[in-house]
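Omission of a single protein chain aside, the complex is shown with its protein chains in their original locations.
The letters A and B name the chains in turn, as written, and every chain counts its residues from 1.
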Amino acid sequence: MLANVAPSVFNGLVLGAFYAFVAIGLSLIMNLTGTINLAHGSFLTLAGYLAFTLVSRGTSFWFALVVAPLLTVVVGVAVERLLIVPLYKRDPMFSLLLTFGLALIAEEVYRLIWGPNGVPFSAPGILGGGLNLGFMQFPTLRLFIALVLALAMALLAIFLWRTRFGLRLRAAVQDTEMIAAMGTSTQMLYMVNFAIGIFLAGLAGVLASGLLGLSPTMGNALLMPAFVVAIIGGMGSLFGSIVGGLLVGLAISVTTLYMPAANEIIMYILMAVVLLIRPRGLFGTEGLFG
Amino acid sequence: MADHKISRETFIKGAGIGTVAAASVGFPAFIPSRGEAADVLRIGLVEEYTGVFAAYAVSETRGAEMALEAWNKRGGVMGRQVQLVKEDCQNDPGVTVQKVRKLINQDKVAAVMGTINSADSLSASNAANSLGTLFMDSGGHTDDVTGKDCHWSTFRTCHSTWMETHATGYAIANKFGKKWYLITPDYAFGHALARGYEDVIKKIGGTIVGNDLTPVGTTDFSPYLTKVAAAKPDCLIVLPQGADFVNCLKQANSFGLLKKIPAAGPQVELEAIWSLPEAARVGYWGVEWYYKGDKVFGKSNPMAEAFVSQYRKSHGEPPTARSCFGYVTLDRMLWAMNEAKSVDPVKVAKKLENARFHSMWEGEAYYRGADHQLMWPMWFASIRGKGTPQDKYDVFDVLDSQPADKIEQSVAEKAKVCHIAYPA
Partner (left out) sequence: MKNRQTQGLIGSILALILLAILPVKLGSHSILGLMHLDVSILSEMLLFAIAAMSVNLLLGYTGQMSFGNAAYFGLGAYGAGLSIHYWDVKFIVATLIGTGIAILGAVVVGPFLLRRRGIYFSLLTLAFGQVFYFIAYRANHITGGEDGMSFSRPYLGFPGWHVDVREMSFYYAMLILFVAILIAFWLIVRSPFGRTLQAIRQNELRVRYLGLDTNRFIYVALIVSAAMAGLAGALYGLLIMFAAPLMLDWHQSGDFVMIMILGGAGTIWGPLVGSFIYVIGKDIISTITETWQIYIGALFVICVLAFPRGLFGTILNAIVRRDVGAPVSEEAPISEVPWDHGPTPNAAAMATEQKER
């Protein structure tokens, strides 16, 4: 049994990095405007399908890895400007319900465009194999995902802490009224924030399509874990999302080892515990939701 | 009062309310008239057109529609043209019940066929039976449909889970060894498969070194796969279907597992293999039907060949086992009605029972009287990821076939759980 623990723990952490990656876009969007984006999974799936289409037209995987999320951002920003902007001044529950509807539409649209059957998509040769880590053989793709996550977080941190725009964004998370009073266009902030969130979702989506089967319903399965991770990590904290992701990944992996029947419940139990003890999450800032 | 200019919002609201009002009054006009003509024979087709099994639903429907066309070209059933009334059961057993009721009570279908998800098959079977209507399960595999939940009004075309495990279990043991690790999807279909293999293992004196129950819709199999690697079985038995099958194999491949431990299982669908990247197209699997090869067709089978070529022409890709299920189910249902010269469910059911026929595979088949299971052979195949140079879809390499009476439980065994009793 002990021989299983090390691989399970390692796998859990890397899985957690994947969940954190999936959650980070969601968290970013929730932080600034309180928008609960239940269409998050749909954006993930869209990026995957766009990458698939690009690659089948002959582009390289790396090209698709960057371009597909960008194309997804275009769609995302269009959705935000047209449908979500009217909801900013309303109760956050409305954005939740609207995006719930969008997710339904998206799934059917994907079925119509790319067919109901999944499409074959995988990472290219180098990423497709495994690395011998000594105690186990581990898929290179998963390690790559963790790497990309670290890179993306570093870039995001630089953006948020070292640029003026980033500073304004952070200030807006703290106090939107004040930053508006000081003359910054809040609409611009919202749009850029949403765009970054969707870009991260798109990136995660392309990578997820290498891990999972790419089909119209792929994103649905990832939505709840993303949500749970964002809650556990804490509203208002990106670092929290990462820690939350790692925690959830580890919990699922270890639970599967000792009590497989509970491995789906465990993340909801964790969520309930966090909500009961410290509702703003492990690293969340107070007052984001009252 | 403030300015009376109509704001954009008010306009949208007004237009919205107006549209809804008009629509609700005029709604009936929008519903396509479903065979109001008294001489049209309507058959209900319930499938999971939305959700994870959508691809199989499409295949089954295509097969059924080809059978429909063929019958209508020949003059229909008892001189009446046949019409398929389709409903989406949305992969939800509750919706399935409502749709079956609607088909029978409102659309006045003579019989219902369809379903892929075993849960939907069970609930459709019960719902149809409670309304005294024939239900032919084209694609739901769980043993219970022709086992403890059997009904005089229910027939099943695809193989039962017992047939699947027993068609493949012995071959797997002979090829790879008797130490197996099972990954089982946690629902009745999965459990039934696991039970079937446990029976085979007992008979050959092997061991099941591990059996992990995975929730349906599992996206990440890595925790289970790490356990598999550690247990070092002779063979990894993959029982999940659909998206779970794809995820499991894709991830097993990425963990390097498939190079060391062969993967095998009771059933694989062409649609699933087509959606996998080449590197993950491996393994040895039970196959319920295939569109070419004399191991499936026998020395010559013009009916099958015609079916395959027409299907390919219409849809651009070869038919799958699902297409075959859809075709055979509707074809036999209409044949029975025509023979019985009646749509009375009892008469039709009695005609279907034990009637031998030739179809798109070698040999004769029949719906067994004891449990209404279609007794037909099953095949065992390995995967060639690229297909053949002539045909990229040709990914199955059929190795052998098993006759139905070798792989299904005997009439005596089935009688313990299933009692077919016609209404008085």
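Everything that follows uses one rule, which is that contacts are C-beta pairs under 8 Å (C-beta built on N, C-alpha and C of every residue); 3 or more make two chains touch, one makes a residue touch a chain.
Here the structure is a predicted model, which is why all the values come from computation and not from measurement.
A.B. asks: Of A:109, A:131, A:151 or A:178, which sits in contact with the chain we cannot see?
C.D. replies: Touching the chain that is not displayed is residue A:109.
A.B. asks: Quickly run down the residues of chain A that touch the omitted chain.
C.D. replies: Missing-chain contacts on chain A: residues 83, 86-87, 89-94, 97-98, 100-109, 111-112, 224, 231, 261-262, 264-265, 268-269, 271-272, 275-276, 279, 289-290.
A.B. asks: By the contact criterion defined above, which parts of chain B meet the unshown chain? Give residue numbers in ascending order.
C.D. replies: 9, 12-13, 16-17, 20, 27-28, 30-32, 34, 49-50, 86-88, 90, 92-94, 97-98, 101-102, 105-107, 118-119, 122-123, 126-127, 130, 142, 149, 186-189, 191, 215-216
Note that in this section only the chains that are shown with their structure count from here on.
A.B. asks: Write out the stretch or stretches of chain A touching chain B in their complex.
C.D. replies: Touching chain B: residues 3-4, 7-8, 11-12, 15, 107-108, 111, 115-122, 128-130, 136-142, 211-218, 221-222, 252-253, 256-257, 260-261, 263-264 of chain A.
A.B. asks: Which residues of chain B touch chain A in the complex?
C.D. replies: 49-52, 54-55, 57-58, 212-213, 215, 217, 219-220, 222-224, 226-227, 229-230, 243, 246-247, 250-251, 254-257, 271-272, 274-280
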